[in-house]
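To start, I am sharing the structure in question, which I have written as structure tokens.
Here the complex is missing a single protein chain, while all its other protein chains stay put.
For clarity, chains are labelled A and B in written order, and residue numbers in each chain start from 1.
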Amino acid sequence: MSHVELSNIVKRFPGVTALKGISFDVRDGEFFVLLGPTGAGKTTTLRIIAGLTKQDEGTIRFDGESVDALTPAERDTAFVFQQYSLYPTMTVFDNLAFPLRAPSRRLPEDEIRKRVEVTAEKLRISHLLDRKTAHLSGGEMQRVSIGRAIVREPRIFLMDEPLSNLDAKLREALRVELQHLQKVEGSTTLFVTHDQIEALTMADRIAVLDLGRIRQIGTPEDIYDRPADTFVAQLVGTPRINLFPARRENNHLYIEGSELHLPAPTLDLPERFTLGIRPEDITPSPDGAFAGTLQITEPLGVETILHIRSGERTLQSLIPGMTDLRIGDTVRFDLVQDRLHCFDLDGKRIN
Amino acid sequence: MATIELQKVEKRFGDFQAVKPMDLTIHDGEFVVLLGPSGCGKTTTLRMISGLEAVTSGTILLDGRNVTWLHPSERDIAFVFQLYALYPHISVRDNIAFPLRAQGESKETIEKRVKEVVDLLQIGHLLDARPGKLSGGDQQRVALARALVRRPAAFLMDEPLGALDADFRESMRAEIKQLHIDQHATTVYVTHDQVEAMAMGDRIVVMSDAEIQQIGTPSEVYYKPANVFVARFIGSPGMNLARGHYSEGRVRLKGQNNVYAVPDDWQQALGKALGGSGDVLVGFRPEAARISADGPIAGEVYATELQGAYVMLYININEDEIIHIRAERIHQHQIGDTVRFDIDPRMVRFFDPASERAITREAAQ
Partner (left out) sequence: MATFYETGPGYPVTESIRVDRVSPTARRIHAVRAFVVLVFAIITLIPVFVMGITAFKSRADVVSVPPKIIFKPTLEGFVFLFTERAVVSKVRLPEFQKKAEAGELSLFERIALNTGQEITGPSDYVDRLKNSLIIAGISTILSVGLGLFAAYAFSRFPIGGKDDLLFFILSTRMLPPVVVTIPLFLMYRQLGLHDSHLGMILLYTVFNLSLSVWLLKGFIDEIPIEYEEAALVDGYTRFQAFYKIVLPQAVTGIAATTVFCLIFAWNEYAFALMLTSDDARTAPPSIATMLGRGGIEWSAIAAGSLGFLIPVVIVTFALRNYLLRGVTFGAIRR
């Protein structure tokens, strides 16, 4: 296991700079998630660490030593791809054994058999060992892919959206297993995803990446509770955070385009800024301080999303369970004052 | 506006039974969602309603009119596809006007009706663009506009949000629902995503293995699932189903020393359904579990997940059963910790493991 450190990585492709100076480190035994939308540079970062792509500037160190000159094989990382990485012409066993049979390792065949069997046991794919991979289901294939990564005990696991091609139920199940396995084995993992739920649920720490720059690095709690800017705030949380242009006047906050206003928090706020409210912090109650018209309800079972209209603004509120409120009703609600988020006009968080 | 009625509608492809004979009535102005995993027959059902697929047997009535053997274009319905199906070589305006031109409407009428739907969906700024240049969400808006412009008796939508990014999907979900609230057009909507179904549907038709498992409002399918399939399928994660043995007012759960005392108002129903005692599945939603030091059920933490405003705990109650508990974020748990919890008596459900059907109190009375 190891400590991986990226300093100031720059990667240019013809016409675009994919990474504009990325620095972060993945600590020993950590589950680190790179979160960002498509085109943020997540996969490029991963490929550079694996040695599949060469960076233009910057250094990558494994345990303090630069690996920039090493080939992918010499770096001893394991890469789990989004899809396609199982060899269709081989059985599951041969797929799992493949990295162990690499000429740089050349383990004896009985040692290989032992390690493959232990790994298969861990991932509950022992019954599939003799099958050709082409006949497996999506979930089974991805288990085998993960198995091929863990079978050789690499220095770091690099996972490129391994769950994104699976259906919702399967994704959930594999997510939990992956997390459990990582914690129990204490393996260092760098996991790339565009799915904020995966990031929040699995990570020890998250780096939010956008357009080749890191927006924020922190624990899931940091990212969710104290987003560094409006981009991060919108990226995490379902339903999305409510963001409204607001102004400060006489110690009051006014949300533009609606009648909503509230006492200003003890913050050094500029005159104009953006106010962010998480949906769960808008709590309907019969004697709430604010009012709006119920526009839509979306019952999800465990909770319900209310779309509350005030002036020309629509607030999304998330309440537990179901509601008997009807569309068109007037809804009174409160805001959780100490959980409001304020951002300046450039989108930066105001603390 | 229209009522759609399916009577013993069935579809076979050779030996393969795609849809077993089903009865379903969709009321005027209703938003009905056909929900199920892929291959359950929901899309085939929708396509039979549209006429794109011929029924093997049975009758389809549209406002009492038998349309079983009518051509799709004669049924007065609009179909919205997952992949937008916009014509790439003509502008958005022409795409929307296309069905009207096909009907031979006058130029003025076309212009007026296109303007109406364009205003409704707020896509006026896109009219001169080519569909290929638009984002997924905008393309789907245009596709909706093209469906709306005909003023059909009913809308059929086949996973219209399936191809969109998660972000768009959420906002389009609300938009389509708003559109439905404004227009009140009879809508049949197919999806495999239970969140979408719950959020949008007036009623949900849960399908699996080519047949209907349950028809009900979102709250009915969520709180009173008719069988094990529905219980698992609805909710994210689905309902916890713990195996146990019932006798004398208690369920002894498999593994460890977990004994759950059945609420009084359930004992009669359970006794009757199981003939005194027998194996039973105890079902409860993740939010129905209450963590407390003296809870009757114990398990080990297998994994924990931060899910925004709350934490999801995965608890191993015996070697092969993991249940989900939704907890407040103040609860901090490490993998391997033992957690005790109770179940909210109002939210517990029971299932017969043999038939996989729900045991109901109504049946016992």
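Convention: a residue touches a chain if its C-beta (ideal position, glycine included) is under 8 Å from a C-beta of that chain, and two chains touch if they have at least 3 such contacts.
Please read these numbers as outputs of a predicted model, since none were measured by experiment.
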{"item": "From A:102, A:118 or A:291, residue that would touch the chain that is not displayed", "value": "A:102"}
{"item": "Given B:9, B:32, B:60 or B:78, the one touching the chain that is not displayed", "value": "B:78"}
{"item": "Candidate in contact with the missing chain, chosen from A:21, A:72, A:139 or A:320", "value": "A:72"}
{"item": "Touch residues of chain A, complete complex, unshown partner", "value": "47, 50-52, 71-73, 75-79, 81-85, 87-89, 98-99, 102-105, 148, 152, 158"}
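Please note the rule applied: only the chains that are shown with their structure count from here on.
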{"item": "Touching residues (chain side chain A, partner chain B) in the complex", "value": "167-169, 172, 175-176, 179-180, 183-184, 195, 197, 200-202, 220-221, 224, 236-240, 278, 280, 295-296, 298-302, 305, 307, 318, 320-322, 327"}
{"item": "Residue numbers on chain B that touch chain A, as the complex places them", "value": "37-38, 166-167, 170, 173-174, 177-178, 181, 192-193, 195, 198-200, 218-219, 222-223, 234-238, 285-287, 302-303, 305-309, 312, 314, 322, 326, 335"}
